[in-house]
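Report on the structure given below.
The other protein chains are all here in position, but one chain of the complex has been omitted.
By letter and in written order, the chains are A, B and C; residue numbering begins at 1 in each of them.
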Amino acid sequence: MSYLAQRLLIAILLVFLVSFASFAVLMLLPGDPVRLMLGTEAPPHLVEELRAQYGLDRPWLLQYADWLAGAVSGNLGESFIYKMPVTQIIVDRLPMTLSLTIFASLMALLIALPLGIWAAVKRGSWVDGFIQAVVQIWIAIPNFWLGILLLLGFTVMIPLFPPGNFVPISEGLGAHLHSLFLPALTLAIAEAAVLIRMFRASLVEVLNKDFMTFAHTKGLPTRKKYIRYALRNSLIGPITVIGLQVMSLISGVIIIEQIFNLPGLGRLLLIAVQQRDLFLLQGLVIFITVTVILVNLCVDLLYTRIDPRIQLHATKRRTT
Amino acid sequence: MSSNPPLIEVKGLSKSFALPRPVLWKPAQALQVLRDIHLTIQEGEIVGLVGESGSGKSTLGECIGGLQTAPPGTIKFRGTALEQLQGAGLKEYQRSVQYVFQDPVETLNPRYTVEQIIAEPIRAAGLVKQPKDIREAVEQLLQDVGLDAAYMKSRPAQLSGGQCQRVAIARALSTKPALLICDEAVSALDLSVQATILNLLGELRRKYRISQLFISHDLHVVKYLADRVAVIHQGTIVESGHTEHVFKHPEHAYTQSLISSAL
Amino acid sequence: MKTLITGTVMLSVIVIMLLISWIDLPSDPNAMNIANRFAPPSGEHWLGTDQYGRDILSRLLLASQSALTVSLGGVGSGMLIGCILGAVAGYMKGLIGSVIMRAMDVLFAFPNLLLALMLVTVLGTGQVNVLLAIAVFSVPSFARLMYGFVLEAQSYGYIKAARSYNAGHAVILFRHLIPAALPRIGVQMSLALGSGILTETALSFLGLGVQPPHPSWGGMLNEAQSFMYLAPAYPLIPGFVIFLAVAGFNLLGDGIAARHKEAVS
Partner (left out) sequence: MLEIQDLSLELYVDKTWKPALRPLTFRLEPGEITGIIGESGSGKSLLAKALMNILPARARVASGSIRLHGTELLSLPRHRFRSVYGRQLAYIFQNPAGALNPLMRIGDQLLDALLAHEEVPRKEAVRRALKALEEVGISDPERVFRAYPHEISGGMKQRAVIACAVIHEPDLLIADEATTALDATIRKQILDLFLVLSKKKRMSILYISHDIAAVQYVADKIMVLYGGMLLETGARGDVLDRPLHPYTADLLQAVPYHVKPGTKLAGIPGNVPPITAKPPGCIYAPRCGYATERCKEDLPPMVVAEDPSTAADKIPHTHACFHPLLRDSLGKETHLNTNPSSPEGRERYVQQPAAH
């Protein structure tokens, strides 16, 4: 329990630090957001008025204190361009991005698990060599190129999916998933290449362990041997790097939403960057940081559940 | 023995390692590995240190050799506490105490030639300066450990385990040490090779009066080589004395069980 | 071995592109000719022309300069800083070490692209800033590598022996540790270059890297996407070049790693 308390304390501290650092960086950056909003021709009194309205005329530390006070109660400030609370904008866009990432992760697992296991079980054979060679090439395909190729292939050449036509989940799950299929597939394919490698490597390592030979010479049935002995052990490695996979999913989402013109958090982030919408950008950074920290916390807890060797109070978890 | 101070004198040495804190706000715990150790090594003497895995025997060796810090005043080299050694005295100590480790392959830098391996400590100690003289010294050392000078240009990967261990011994001898700390120095070797290395170690003592702290889990080897033996168990030396005496009349219960379980 | 050769071949294509771009381009990469837009490959324009009638091949060749210099510069400086930080952290196990490594953990836990986007937002678009962004997120991986290596090497017999005969810090560092770490750093460097290229092209794809009219692989791909219904073949070209560069560095890294493993066992 005190371990969990420690982890939460550190997590809160980290979120605070990141928010401070990013706020400081964003405030000190060159370029005036108000001028960007109003254009360079705007009359000075209007600029001053707007500055005062957003509190931008005060020292930035004070502004940060205000922001922090709001953030604690869930108010992340107001966006310059949307003229709406940042929290509201994020909550509006979240479902689409969440759908996309979950859909993509499931697809990636569906592709990667069987292929990774197949390669590992047939290690050293031509099947394994072929899968490994393909993955080696596959892993180097940039996801933005892949997205364009899929778009080109399945909206132009074989028009299975309508281009740029996002259907929210409220209009039916089937239509929703259909509209997300191509972007999710793009993300999934890129992700799957990494996962196949990981599953194969960790399963091969386990299959070569003495306890697998021992299980074999105990006369265990094949299924029991693979599921109870091999698979569980081989999942420990991949679980520890779920956090990293979530990172690369987030990076992917920013690009994929741009290519497929999807109204999600990734697009929002790009808009915030291009328009210098400080509070929106700050809000998104905090949101992503919290997500990343929560995922890592869950992974650690999950990990201690699966592996009895890792005690909850251990300070360091095994790094792979 | 004589009025001269012993080569190494360990008095009341305790050592513990800090364990990582379980939780930040709780005090750090320590793992005690050595408890109140007393041990002397005289010039020209082979002392066997017997213990099972995790008994702290390697840590004791590393403390004596200066690879681990020991509390002030607990280890004396020729009468001077280690932390008081300075300048020439410190150099003398560093030159005089050398190691031979267990893994004969890992103990040699794979990128070096045999000559480079043996020459490096000679240069570090500044005993011989001219390249030609260093080369001659290396040749002589190789001869001392029973390796042909033709091996000078070989790399560790081209040598067998026993040959690697000979090179490691030559490297340890290169600074003309007074004490060799042999940490499981023959445990990883094949039986038929082990004997030649043991003979070599015995010969070094006879010829050059080099003392040895021979750390091993193997009772037979220690019994064969050591003049005196110390039995270490859970960080404490439970019994020490002349080898023959300890093996014939073990007093401590642990020593008795150790000897009775020897086959 | 096969991996190593394939990687080298792929990379030599990219390097040849770079060399040609330094010596002489087939035609002016910025010369527009609207009348000749989206021309198919011909003797004059080997890979055809883009939406402004510019020669695609020349633009592709010229863009190799920014892609390679930016990623090489970024990863190179990231490697230097990362290795130094990691080595320092490994030697000084106390507070300094843990502060450095925790900072690296935080940096590592941040999505690459988000980090790069933040930096480019703050510093503005342009090659130098992209280079900086790549340097920043390359640092933690090298720091971790070096930190792990320094800790591991403390238990090597030959390092212990060198300490016991007091070979000196300089000898231990430069004659024992660094040569032993080089193969691993090389592997990591090659893999980091792959992701460096990916980041550079991704940022220019999003319009945050090299600014038009100067050509970049990512920017060309972005333009190609806008016109892909008109010229479906155009996106294939810059995408393939990016893929070639990334795959080349990845395969080279894997190849070195495999060879090193063979040499060890």
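Everything below uses one rule, namely that a residue touches a chain if its C-beta (ideal position, glycine included) is under 8 Å from a C-beta of that chain, and two chains touch if they have at least 3 such contacts.
All of these numbers come straight from a predicted model, not from anything done at the bench.
A.B. asks: Just to confirm, in the complete assembly, which displayed chains does the hidden chain contact?
C.D. replies: When the full complex is considered, the omitted chain touches A, B.
A.B. asks: Looking at A:Ser19, A:Thr186, A:Ser202 or A:Asn233, which residue reaches the missing chain?
C.D. replies: Missing-chain contact among the listed residues: A:Asn233.
A.B. asks: Thinking of the whole complex, not just what is shown, which of A:Phe16, A:Phe130 or A:Phe211 touches the missing chain?
C.D. replies: A:Phe211
A.B. asks: One chain is left out of this view; which of B:Arg78, B:Lys91, B:His217 or B:His252 touches it in the full complex?
C.D. replies: B:His217
A.B. asks: Extract the touching residues of chain B with respect to the undisplayed chain.
C.D. replies: 52-53, 143, 146-148, 150-151, 154, 158, 160, 162-163, 166, 190-199, 202, 217, 219-221, 223-225, 243-244, 257-258, 260-263
A.B. asks: If the missing chain were put back, which residues of chain A would it touch?
C.D. replies: Counting only chain A, the missing chain is touched by 124, 209-211, 213-221, 224, 228-229, 232-233, 306-309.
Quick note on the criterion: only the chains that are shown with their structure count from here on.
A.B. asks: If you take the mean of the Cα atoms for each chain, which one ends up farthest from chain A?
C.D. replies: The chain farthest from chain A, judged by C-alpha centres, is B.
A.B. asks: Going by the contact definition above, tell me which chain pair has the most C-beta pairs touching.
C.D. replies: If you count contacting C-beta pairs, the leading pair is A-C.
A.B. asks: As a quick test, compute the distance in whole Å between the mean CA positions of chain A and chain B.
C.D. replies: Whole-Å distance between the two chain centres: 53.
A.B. asks: For chain A versus chain C, what separation do you get between their C-alpha means, in angstrom?
C.D. replies: The computed centroid separation for chain A versus chain C comes out at 22 Å.
A.B. asks: Could you please state the distance in Å, as a whole number, between where the Cα atoms of chain B are centred and where those of chain C are centred?
C.D. replies: Computed value for the inter-centroid distance: 48 Å.
A.B. asks: Multi-chain contacts only, two chains or more: what residues does chain C have there?
C.D. replies: Expected reply: no residues.
A.B. asks: Quick check on the complex: what are the chain B residues that touch chain C?
C.D. replies: Where chain B meets chain C, its residues are 65-67, 91, 94-95, 97-99, 101-103, 106-109, 111, 117, 120-121, 124-125, 168, 171-172, 174-175.
A.B. asks: Over in the complex, which chain C residues touch chain B? Could you list them?
C.D. replies: 156-158, 160-168, 171, 175-176, 179-180
A.B. asks: Help me check something: in the complex, which residues belonging to chain C touch chain A?
C.D. replies: 3, 106, 109-114, 117-118, 120-124, 194, 198, 201-202, 205-208, 218, 221, 224-225, 228-229, 232, 235-236, 239-240, 242-243, 246-247, 250-251, 254
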